[in-house]
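First the structure, then my questions, so here it is.
Here the complex is missing one protein chain, while the rest keep their positions.
By written order: A and B. Residues from 1 in each chain.
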Amino acid sequence: MKNKVLEIRNLHVTFDTPSGPLEAVRGVDLDVAEGELVGVVGESGSGKSVTFLAAMGLLPSMARVTGSVLLEGEQLIGYTPKQMRSVRGRLMSMIFQDPLSALNPVHRIGAQVAEMLQSHQHLTNKQANIRAVELLDIVGIPQPEERARQFPHEFSGGMRQRVVIAIAIANSPKLLIADEPTTALDVTVQAQIFEVIERIQSHFKTAVVLITHDLGVIARFADRVDVMYAGRNVEQGTVDNLFEHPSHPYTRGLLASLPRPGKARLLPIRGFPPNMVAPPTGCAFRTRCDFAEVICEENIPELQPFGDLLTACVRANELPKVWA
Amino acid sequence: MPGSTQGFDLNDKIESTYSPRQMALRRFMANKAAVVSCFILGALTLFVVLAPFTARYGVNEAVQVPPNSFLTPRTQAWLGTDDIGRDLYSRLIYGVRVSLLIGLASGLISVTLGALVGAVAGFRGGKFDDIMMRVTDLFLAFPFLVSLLVVRNVLGALTWLRPITGDMSSVRFIIFLFGIFGWMGVARIVRGQVLSLKEREFVEAARAVGASRRYIIIRHLLPNSVGPIMVALTFSIVGAIIGESTLAFFGYGPQAGDGATSLGILVGTAKGAVLTGFWWLAVFPCMALTVIALSINFIGDALRDATDPRLDRGAK
Partner (left out) sequence: MFRYIFRRAAWSVPTLMLVTFMVYIALRIGTNPVESYKRINPRATKEKIQEYIDINGLDPNYVKGYFTWLKNFLTGNWPRSIKGSREVWPALKDAMANTLRLGTVASVVGIFFGLITGVFAALKPGGRRDIFFTTSAFVGISVPPFISAILLQLLFAVYWQRWFGSSLFPTSGVYPAGHVGFNLFLMLKFMALPTIVVAIQIVAIYSRYMRSSLIEVLNSDYMRTARSKGISERRILFNHGMRNALIPLVTIAALDFGSIVGGLIITENIFSYPGMGLYFLKSFGEGDFPLLMPWMVVIVSSVLAFNLLADIAYAWLDPRIRLE
């Protein structure tokens, strides 16, 4: 296997709320190899964004993070804020969900890109500006020199997301985390953004984590998939394996709820995501699972090899096979 | 402090099981300063309403035979006496009574006026709204005391208003003055609320089934503006109480002639008492006014935080 860029082990994130501690991430394991595009899927509240914000050190101070996050073999948990700053934006960077609000409205586009460059490289203003224009060109912004002098409000949503990408890749990071980068955009623009990300990934050999709830996007772009539910991994595997023989009931449910040509009826997963202040004992999905038995209440299932996948279901062996 | 910090809306997860009104009440009760203020104001109101029992002397009654002027606080006069030997403690009770009355009465007048004008302006929009807002903007940008004094004099000079407002030195006049003076702030708040409400589906729906403008305003817009209106009421009340004191302080308030007194009159005498060093005449009325103003403001602030879900997004 190729070198691991990111290695998350047993990550826990807890928020202190007036109603008691809320554990948003409850022991996540995840690897990302060099040049790989890993998709992370889950409903909102499944902890997928929080996991990576924790890795970036971007959570508010009321969050308690424990476990292990190795970036290129360096343990990030326990880093001082200053050490964390030198990692952020240099070794790994992040693309956010809503490009409309992710850019500072009062600074020029070029300056926002240049700021990222100058925070980790010794560049004069002039050098930084030239490089910023090149980056805008790379992410496919026409007339980058003129556009660099404009403000965010003069850009469309898709163009702004390209700017956010340009900022994120400015220092050629090893790892790029894209947190639902197209949720706020038109469908037609979505494909363009993913093409930009894909191009960058193949060109710079950057490892990419794509956080999304859109399985279609995963199927089209990702190498491997990690499915999350209620702050835990429930299934991991390559895209082909996972889409062809999903074994965890939650993954099956996700795939069954996907529209497909010729499919007469969509089968939604019944029920609602659990309340994370008091999640169900044992397997968090059991309250919505068609195959739940008494045994599911006992222990929190760990990821186990099952066929070509890693699955966190104690009954994985007993379930009927599906052939999608 | 919970709240949405960088995209994590923990409140949504926790509070979604309550109705908006319950949530508002919960948030209000969580504000300790406001709850304490409610108790203080309640106790104070009870205390001054029962003035015949709680006060030790009449408004204009001297403590004892002379020499009784400028007595320091002592057992016969807990808070000391004034220049003609009257008990400050008893006068303070009567004064607070009048001031609370002025605040409440003129607050109700200005809220009624302001809510109506604000709702109509916000709902109709157009020229009426434009002119309303221009006028209030300009008026509110003006130094408070200047406009207050000018309006007071104009109101007093309009003889045909006399039967309603009473004489310029009467408490009734002060009530009407602040009632008329305070509606603009209220109108502005209510207008803002109505502007955002009128685009909402339930108003659209009412319009679609042919409800009249008046019906929509009275049945939909005003009831849904209760939160902001309550907040505006607290601001109007405190504005009137402080305003009355300010006027009286500069000699434009109600006159003591008819035997009544008010916080303003008492604070006004403090001006002279300061330089001669009769500290009790300055400190106690000022303290009373401060406690009242603070309590009402705390309540208003908590009401605003509690009823405006937008504001509790971290900005509390």
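Simple rule for what comes next: a residue touches a chain if its C-beta (ideal position, glycine included) is under 8 Å from a C-beta of that chain, and two chains touch if they have at least 3 such contacts.
All values derive from a computational prediction rather than experimental measurement.
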| item | value |
| --- | --- |
| Identified contact with the non-displayed chain, of A:11, A:148, A:164 or A:215 | A:164 |
| Hidden partner chain, touching residue among B:41, B:260 or B:283 | B:283 |
| Sole contact to the chain not displayed, among A:6, A:25, A:54 or A:94 | A:94 |
| Touch with the omitted chain, as defined above, among A:72, A:115, A:137 or A:214 | A:115 |
| Interface residues of chain A (partner: the chain not displayed) | 56, 58, 81, 84-90, 93-94, 96, 98, 101-107, 115-116, 119-120, 151, 153, 164, 167-168 |
| Where the missing chain touches chain B, by residue | 1, 3-7, 33, 138, 140-146, 149-154, 156-158, 238, 242, 245-246, 249-250, 267, 270-271, 274-275, 277, 279, 282-283, 286, 289-290, 293-294, 297-298, 301, 313-316 |
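The working rule: only the chains that are shown with their structure count from here on.
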| item | value |
| --- | --- |
| Chain A and chain B: spacing of chain centres that average the CA atoms, whole Å | 52 |
